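All protein chains but one are shown at their positions in the complex.
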Amino acid sequence: MSTPNVLPVPGPAPLVEVRASSRLVVRKVSPETIERVVAVLAPVLLLGLWEALTRSNVLDQRFFPAPSSIVDTFYHMTFKMPWDNSLAYHVLISLSRALIGFLLGAIPAIAIGAIMGLVPIVRAAVQPIVGALFPIPKVAILPLLMLVFGIGEESKWAIIAIGVFFQVLIATAAGVSNIDRIYLDVGANFKAGRIATYTTIAFPGALPMIVAGLRLGWGSSLLLLVTAEMVSSQSGVGFLIWRAWQLMTVEDMYVGLVVIACIGITSFWLIDALESRLLPWKRR
Amino acid sequence: MSTPNVLPVPGPAPLVEVRASSRLVVRKVSPETIERVVAVLAPVLLLGLWEALTRSNVLDQRFFPAPSSIVDTFYHMTFKMPWDNSLAYHVLISLSRALIGFLLGAIPAIAIGAIMGLVPIVRAAVQPIVGALFPIPKVAILPLLMLVFGIGEESKWAIIAIGVFFQVLIATAAGVSNIDRIYLDVGANFKAGRIATYTTIAFPGALPMIVAGLRLGWGSSLLLLVTAEMVSSQSGVGFLIWRAWQLMTVEDMYVGLVVIACIGITSFWLIDALESRLLPWKRR
Amino acid sequence: QTVKAPNARIPLSPPVKLRVGIIAAMFDAVSIIAAEKGYFREEGLDVEIKAFPGSGEAAQALAIGALDTLASGPNPMIFNSRSRNIDLTIVATAGQHSPGHGSISFVMRRDHVESGRYKTPADLKGMKLASGLAAPSSWFVSQLALQSGVTEKEFEIIQLGLPNVIAALGNKSIDAACINEPHATLVLKRINGVRIMSMDKFRPNFPNGYLIYGPSLTKTNREAGRRYMVAYMRALRDYRQAFIDPGARGSSEITAQLKKYNMEMWPETPMLDFPASGAPSFVAVDELIQWHLKMGNIRSVPDLKALTDDSFLQYARTQT
Amino acid sequence: MDTMTQNPVISPQMADLCSPARIPQIAARNLCKEFVSGGRRVVALQDVNVVIERGQFCCIVGPSGCGKTTFLRIVSGLETHTSGELRLTHFNQTKPLLSMVFQEQSIFPWMTVADNVEYGLRMRKVPKAERRDTVRHYLEKVGLSQFAGSFPHQLSGGMKQRVSIARAFANDPEILLMDEPFAALDEQNKAILQEELLRIWEESRKTVLFITHSIDEALVLSDRALVMTARPGTLKADIDVPLQRPRGAYEIRSSPGYAELNERMWKELREEVMHARLTKELA
Partner (left out) sequence: MDTMTQNPVISPQMADLCSPARIPQIAARNLCKEFVSGGRRVVALQDVNVVIERGQFCCIVGPSGCGKTTFLRIVSGLETHTSGELRLTHFNQTKPLLSMVFQEQSIFPWMTVADNVEYGLRMRKVPKAERRDTVRHYLEKVGLSQFAGSFPHQLSGGMKQRVSIARAFANDPEILLMDEPFAALDEQNKAILQEELLRIWEESRKTVLFITHSIDEALVLSDRALVMTARPGTLKADIDVPLQRPRGAYEIRSSPGYAELNERMWKELREEVMHARLTKELA
């Protein structure tokens, strides 16, 4: 039986809208699956673009080697090197540095940021100091860091931690001060103490923003690996990139960059997963 | 007439709480004024601390000159130099570079970030690409930037813009995806188009987070001045710092750093002022 | 001179810990060789090599006492140090541009030479060329241009960082470069550039670098300073045998050792000369200082005598 | 918007409902809605069958949590049903199809009261002058003229709700979906707005779906009262309200038939809530 959707009546023709049910819309795959596929596809496409650009000589192969051409180098660096000079070793070293620096920066940042968000006077005091210290280039405080932390691992952690700190701090402070006041009122009404207000309201309420801050912070800590590992280091991906840059061994450098990029992609995925774990209460 | 607040009744003594009115609390100055004073005092105290640390030789004067000792250099660089080598000139150049780079990075970041926050599939596609590109060190893509932008001003803007872009992007995306769904529902109910949803809901709703992103972005753009002006520049505060650092003329370097810090403080104040202008609807 | 066998010497006990900074430039070669061949150990020195991204970072580290010694080019920061109460002392050579061993080269893109855009230094006018900020290479190219009547304002000196120079020349962002080895040779290889002139032709025997001690070696523990110099001079001899003296011996071993520290050399790389005496060169340094003064890179003429201490070298000469 | 104007999967029954003689404004057949979140499945609506004619004023009553809001959200297209059919007819395409007064606080905190009320008109690109007049008119109706320039955080709970009502009225849609709009209002404001709503309804032949917990309110306002069962919600009773119009909140209680209708609705509802409680306690 075929029924015209729009039926003749006097006046302007009424428009019949049929609201589709979610079962009616033929969906072989769920939107989550599509998203996951897209998330994997996007970087692959990026890689494809780069390959195409170099193949077609838009990019100069000598300075921008095609992804396919660094596979060899990649293989060599991974499997043909003694363990303490292999790619895996450098990656592990760097990851541990990035992680330690990240934690050293992020944890105090979350604590201080939340206090800033909750207490206007603290915010008023800290904000200009952040404004003053944030834009100070790391390289300029290197002597200070070397003086305080020596030139071992500690100064590397410090370089990373400082970078991470400001990122997470600013995001957390914004997130906390953006929490709906009613929730703080509820806390006050139930006589939540400082710590409790912090852990039961400020922290979970600002969590989406804190996660964004952590995302930024982790990205920065990877970014700062090169800066950190430039100084008196013989290991780590940052060192590999730096060395390759100095020696103009472009393939080696791109292996390092691709590794950093892969770490970046993977960790952003992980942060996404973590986010949906931590925020079961978010309507999506 | 003196009245005891707690009066004798049988059972545990009742506790009488007198709620103070805001007029009863003797306040000669409003909390806003106190905050403003604290905001100015905090950096001054920081400076005092630094002075004290160097004076007491906790910090080595040779590498960390006391603030008072760079006043001379400051004066010299400001007034005793020909205009095109004076501090003011370098500051102006740098400010314009930072500002242009900032705008070039921030504007697309807000646009793309909001789309990411609104459309899960875009987010799924862009997130891993951000994860891959964000941690790539600027120094490594310098050849690419030079190829595309030459080595004039454009490549400096590009370095800054790239740094700013990711910061603002991540903050904006988080802010937009954190907007209460009910507001998007209202938009859908009133048939707000894409652009309208964007300008009337996503943007104002995420504004507190966007401002935090801009704060981060502007901080980064100042931070990146040194990186940007290291490359092929004979002007700008970043160049001054870089040159002073290379020549180990510590006072010159600290003049540069103090200038950057002052710009940082001032601009954070301005952003605060802007924020309370832009967000008259925020309960404070 | 009486030459004692090195193994007859008694090492310091307990060993003294020293930290030497390198930036993987040619002037670091001798210290690296001494470390690799164990000469320091034989002197009772426990030397740790710390790599730095550039002279700036390394010099800062030396100045604050995070390092004990390093090699550095004749940079303004050395000339500035005394006036800043930073105790750095030039104790030996770290190479010089002896004839045939020019370690800084002025390199031009081949297309400019072939098209006739560049014939003489007078043609530098309007060009963009890469060089280090306040480095001898900038002085070199400025003087070269000035001799042909082109002033600093008429061309543009751009600092890029050595590795970027190659990319910048390759994609024609810049026209020429005045850079150190081994990058200069790399440029010639990679982008088929033309070497216009090298430093040894311009100012023969101009210093390439100095070995510099911090106060820990010149004041606190001079004995360690002397021991370091003994090992340094032994390594210097090995270097000369391998690369400078006729009938090169042991060059492949040293090349391999240097490669560990990211210093790559090609057969065509002009090798830096370390004079056998180990004495630092001050040829044309006064000229360089005048230029720096003019450029505002240093504020007063440094007292080179006060900066130098050759007692370590003299001791070493008696021991080897 | 998950709407389609052409859809082949229309059952014969559905087609029947759309016979030229009477095109209903809203027609639902076996409408089901199941929420799946965090591993829990909640069936909010189960086989809702209802046909609402153009111009009808329809109240929906039912125990808390039975799916009233969910039904309105599905009708408005903000939620998709999981099975069944739903058909809306847009008769006069110069007007927007529907506007909703949300149960939750839904006015934009970043817009002034006036901008909030103007929102629908702005989205429809109504000329500025006309917009201003409409806004002024409705602000007056809800008694907030003085607060046109205020931001929502400066308003009381009832005032916010009134802004939300003004926003929906100002948009002048064909279908008004109202989710407990007057719950936060005092009796007097409620009476004034009920009157205004009835006036608007009568003047412009709107179809109104109105959720309320007050049987009085349902009887004062509606042509027809739909009583929903406890979760999973479905229609339990479809009660005609043939009381004469115009009605007033005070007079109606004494009008013939009121007591009987009131009694009947109470009965229907009481059963439901008791049932809802019971199954819960047993579960």
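Labels A, B, C and D are assigned to the chains in the order they are written; within every chain, residues are numbered from 1.
The rule is short, and it goes like this: a residue touches a chain if its C-beta (ideal position, glycine included) is under 8 Å from a C-beta of that chain, and two chains touch if they have at least 3 such contacts.
All values derive from a computational prediction rather than experimental measurement.
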Worksheet entry | Among D:Lys33, D:Arg54 or D:Lys190, residue touching the chain not depicted | D:Lys190
Worksheet item: Quick one: which of D:Pro24, D:Pro63 or D:Pro173 touches the chain that's been left out?
Response: D:Pro63
Discussion item. For the chain left out of this view, which of A:Gly105, A:Gly205 or A:Gly264 touches it?
Written reply: A:Gly205
Worksheet, complete the sentence: Touch assignment to the omitted chain, from A:Lys80, A:Lys191 or A:Arg277, lands on A:Lys191
Worksheet item: In terms of residues, what is the contact footprint of the unshown chain on subunit D?
Response: 35, 37-38, 40, 42, 61-65, 68-70, 103-105, 140, 143-146, 149-151, 154-159, 162, 179-180, 183-190, 192, 213-215, 266, 269-270, 272-274, 276-277, 280-281, 283
Item to complete: Since one chain isn't shown, list which residues of subunit B touch it in the complete complex.
Response: 1, 3, 5, 7-9, 11-12, 14-25, 280
Response to the item:
Contacts from subunit A to the absent chain lie at residues 182-183, 185-186, 188-193, 196, 200-201, 204-205, 207, 279-283
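Note that only the chains that are shown with their structure count from here on.
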Worksheet entry | subunit B and subunit C: spacing of chain centres that average the CA atoms, whole Å | 41
Worksheet item: At which residue positions does subunit D touch at least two other chains?
Response: 77
Practice prompt. Provide the list of subunit A residues touching at least two other chains, using ranges where the numbers run on.
Written response: 60, 63, 139, 143, 147, 245
